[in-house]
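Note that one protein chain is taken out, while the other chains of the complex remain in position.
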Amino acid sequence: MKVGFIGLGQMGAAMAANLVKAGNELTVYNRSPDKASPLLELGATAAKHIADACHGGVVMTMLADDHAAEAVAFGDHGIIASLPRGAMHISCSTISVDLSRRLADAHEKAGQRYVVATVFGRPEAAASAKLFVVAAGAPDAVDSSRELLETIGQRTFTMSSKPEAANLVKLSGNFLIATVIEALGEAMALVGRGGIDLHAYLELLTSSLFNAPVYKTYGGFIADRKFEPAAFAAPLGLKDIRLALAAAEELRVPLPMASLLRDRFITLLAQGGEKLDWSAIGQLAAKDAGEG
Amino acid sequence: MKVGFIGLGQMGAAMAANLVKAGNELTVYNRSPDKASPLLELGATAAKHIADACHGGVVMTMLADDHAAEAVAFGDHGIIASLPRGAMHISCSTISVDLSRRLADAHEKAGQRYVVATVFGRPEAAASAKLFVVAAGAPDAVDSSRELLETIGQRTFTMSSKPEAANLVKLSGNFLIATVIEALGEAMALVGRGGIDLHAYLELLTSSLFNAPVYKTYGGFIADRKFEPAAFAAPLGLKDIRLALAAAEELRVPLPMASLLRDRFITLLAQGGEKLDWSAIGQLAAKDAGEG
Amino acid sequence: MKVGFIGLGQMGAAMAANLVKAGNELTVYNRSPDKASPLLELGATAAKHIADACHGGVVMTMLADDHAAEAVAFGDHGIIASLPRGAMHISCSTISVDLSRRLADAHEKAGQRYVVATVFGRPEAAASAKLFVVAAGAPDAVDSSRELLETIGQRTFTMSSKPEAANLVKLSGNFLIATVIEALGEAMALVGRGGIDLHAYLELLTSSLFNAPVYKTYGGFIADRKFEPAAFAAPLGLKDIRLALAAAEELRVPLPMASLLRDRFITLLAQGGEKLDWSAIGQLAAKDAGEG
Partner (left out) sequence: MKVGFIGLGQMGAAMAANLVKAGNELTVYNRSPDKASPLLELGATAAKHIADACHGGVVMTMLADDHAAEAVAFGDHGIIASLPRGAMHISCSTISVDLSRRLADAHEKAGQRYVVATVFGRPEAAASAKLFVVAAGAPDAVDSSRELLETIGQRTFTMSSKPEAANLVKLSGNFLIATVIEALGEAMALVGRGGIDLHAYLELLTSSLFNAPVYKTYGGFIADRKFEPAAFAAPLGLKDIRLALAAAEELRVPLPMASLLRDRFITLLAQGGEKLDWSAIGQLAAKDAGEG
């Protein structure tokens, strides 16, 4: 399939690589073009402009935030101006529900198809095509996107015919992960102060009721106090909680745990955590308790 | 082995049954004696008084709260007064760290051995001997208790030579479970308001990053709004969060998520939830959002 | 003095009336022009367009939110396009620090002067020229605005040479008022449940340590459960807390009480409180406690 791919960060590059390897004819675009090199070696073509990535039937985007997604989609030479009628935009970025709704409207006016396919999984999962994909959009459009989505992930969950629903699910999922980090941070600050070995504690938790990857991964980071290098940096964590809270405010749903997480991320950033993994909020309970 | 067992609530009765079935010579005591009947049919002997359950080398207790545990242990005819020197008390109750420390002191003065063996798992797990057991105490005492503990659970985790450490771990574990309930309650209030089907959402979560029993069990209760009958009633949830907060205060560890949970449980009880399962706090975010 | 005045809501109309009565030659503009009638009777002139209010040396604005303030200031026929070089814009609206900074930049580029003069006080205080005015901007500009500010208020506090500092102070002040409402709501829910008469309790508080107008005013509303008509409606309260949180996030200052207030306002609006006074959040603690 002829596919454009825009946004070659850690996640995007890994997803694009799997698309090339699966035999798709990929044209890739990134604001800083050097990120494209490894993909060109795999056989992808470099797009000089966004428009060059919009000539196939499908363009996929994996961008860092609303600002980037808005810049790429709108404007004189953006996706909406460049994509042919009937062609499809598959947006994988973690962006706001509000922007996604505006994208849906704009694509509809332009006679283009729009599917949101957000993904769960850290860069390793992206590299091994083990992402979980949450898709939403018009049923026929989601169907058309299915093969591509199965190429980047291990399973696709279709959630709604409204594309922005997949953004809401993604934001809620990152909120849930952050609650795990904070909860582990508090529990481990408590039992650690009580003299319990944190690795033994984590072994107990993850062998019994909490035998899920998120507990293992983040519990390990907290037990080791190891938050670098960042697979998902703290400012992105703050961004996602902010977007979850904004969506919740619009829907009139108070989320007290998300409010608490927002305060934690701001504290982390205020204390110099810009470069740390977002799981470094898991150290703040111990810090409040006078450690380190 | 000759074993006394005190406390025949939902959990205790199931644990005692497994001990009898495994061939132990069990003498059982419960404040309201009718609870003993099913065990007597299995071959256990009824104790008229607490002291009658203290004549073997071991007495196990599984009581509802500090009040009950204190009443059974102390006093003229309690465990400490009745147990022979060198005999062992295995305390499985979810009680305060403070009371457990006082029990440890009292047993030491009386020349008795004291092991704390708290358990994770709902009544079904107790019935099928699938509990996870968290043990702490003097290493030789824990060793002596191992066979009994393996009879009631699927795995025993030894955490510390200080008995009360197992109480702290148990309280921290119930705190972690409660954070899952609240986090799911908030996330599901949000995506539900956004038009997502809650069962599909839960399927996504528990097939991907959150594939742990607690998410399945409690997420299902919240999606179905089904909080009766209570396997673990709301007042017990409040009690455990209160005990976790008390232990944390003594250790000087602030736990903002536990504070939030405490407020949720009080709200639930204030609004008539005394008889509901503790997971009914998972409905409060939706209620705040104007539903139901 | 020839003065334009834009924004004739409850507050703006009262402020404008005092400016006319003090002898100023006032040209008034409001999006819905009927609001101008009482002022015309006092001697003001009606402006058909925003630009018509920009012909004197000064234009004052008192608008509901960022959206309104942005619409009035920018655009082809807005204040910035219409105001002569050297003329002054005095912005009294409660708007975001971010928008205020953008206004400062735009005015500077246009060679215009910009003073922020936010006000504290409810509509009665505006009517009797008893507002407290918080001014910020270039010292000579603030000096030039002083006579007008003294006409609408009882005292002017100059806080900074950066105009947007006065917006920050205003937002922080509304945050502080909201903390009083919430704190009173919680305290009164508690003592009320304990059988104390709420009016006697309020008399005690406001005769002793809390003898400030905010405690009297809002405590009375809560004791009487009287939140209509709204002098300052709940959605405006949410807006101001949101703006305070946004400013705080930019400055990397976590504000846990503001987070709590944000959740309260969302809950109030979710439960049908759009038309209530913002002090109706003071009823939510009692509601959580099962009352009403």
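As written, the chains take the letters A, B and C, and residue 1 is the first residue of each chain.
Rule of thumb we're sticking to: a contact is a pair of C-beta atoms (placed from the backbone, for glycine too) under 8 Å apart; a residue touches a chain by one contact, two chains touch by 3 or more.
Keep in mind that this is a model prediction, so the values were computed, not measured.
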{"item": "Omitted chain - touching chains that are shown", "value": "A, B, C"}
{"item": "Candidates C:A189, C:A230 or C:A270 - the one touching the absent chain", "value": "C:A189"}
{"item": "Selected from B:K21, B:H49, B:K226 or B:R252 as touching the chain missing from the view", "value": "B:R252"}
{"item": "Omitted-chain contact residue, chosen from C:A44, C:A73, C:I177 or C:L276", "value": "C:I177"}
{"item": "Touch list for subunit C against the chain that is not drawn", "value": "97, 120, 132, 134, 155, 157, 159-160, 162, 165, 168-169, 172-173, 175-177, 179-180, 182-184, 186-187, 189-191, 193-197, 200-201, 203-205, 207-215, 244, 247-248, 251-258, 260, 285-286, 288-290"}
{"item": "Contact set of subunit B toward the excluded chain (per top definition)", "value": "238, 242, 248-249, 252-256, 259-260, 262-264, 266-267, 269-270"}
{"item": "Sites on subunit A contacted by the missing partner chain, in the whole complex", "value": "263, 267, 270-272, 288-290"}
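Criterion: only the chains that are shown with their structure count from here on.
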{"item": "Category of the chain touch graph - line, ring, star, complete, other", "value": "complete"}
{"item": "Angular offset of subunit A relative to subunit C [C-alpha, multiple of 5 degrees]", "value": "180"}
{"item": "Chain whose Cα mean lies nearest the overall Cα mean", "value": "A"}
{"item": "Equivalent interface positions on subunit A and subunit B, same or different at half", "value": "same"}
{"item": "Chain pair with the most C-beta contacts", "value": "A-B"}
{"item": "CA centroid of subunit B to CA centroid of subunit C, Å", "value": "53"}
{"item": "Multi-chain contact residues (two or more partners), subunit B", "value": "288-290"}
